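A single protein chain has been removed from this complex, and every other one stays in its place.
Then we have chain A:
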């Protein structure tokens, strides 16, 4: 029954044999870069959703949730539009539950008006194999019926195993499977940064 929250979504690591020795983490986005990337995603959402009316941002725990809140803040700063923000935990919908120890559940909090008929933008930190997003689509179906679902990610590192593509991408980052992309946010980790490192 032992699970740790930290092990939940931080490290999106490949489970293939690694080649070579572990490397020290290389910074891909600094705090200032990350802020600019979030601003750009906020602008893109405003553009693509015609002013973000009838739009709901749903963050996927752990780091998708603060990211969604930050994007909503920036949208408000740019256009004075209040975009409802929620949190959607997808743990119970994952198809890889049986391959590892049980994960701790995160919260699911939907905006008061729900998501029926809205444009839902799912927000996550790293898009990798696409399994998390598939689970999120299943979870969404159980909590409501959005008019449209889009996906915003901070980093797209490739290696998709499912036909899933993000609508808003902060940074396209070509990676090897043995590499680990780590997103740190001030809310959860005390610092804003995106780093990459080869696993040992």
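Following the convention adopted for this analysis, contacts are C-beta pairs under 8 Å (C-beta built on N, C-alpha and C of every residue); 3 or more make two chains touch, one makes a residue touch a chain; residues count from 1.
Quick note on the criterion: contacts and distances are computed from a predicted model.
Colleague: Which of the following names does UniProt give to the chain that is not shown: "Phosphate transport system permease protein", "Extracellular solute-binding protein", "Aspartate carbamoyltransferase" or "Acetolactate synthase small subunit"?
Modeller: Answer from the UniProt record of the missing subunit chain: "Aspartate carbamoyltransferase".
Colleague: Kindly state which of the options A:22, A:102 or A:117 is in contact with the chain not pictured.
Modeller: Looking across A:22, A:102 or A:117, the contact with the absent chain belongs to A:102.
Colleague: One chain is left out of this view; which of A:143, A:164 or A:177 touches it in the full complex?
Modeller: A:143
Colleague: Which positions on chain A touch the chain that was left off?
Modeller: Interface residues of chain A facing the absent chain: 1-3, 89, 92-93, 97-108, 138, 142-143.
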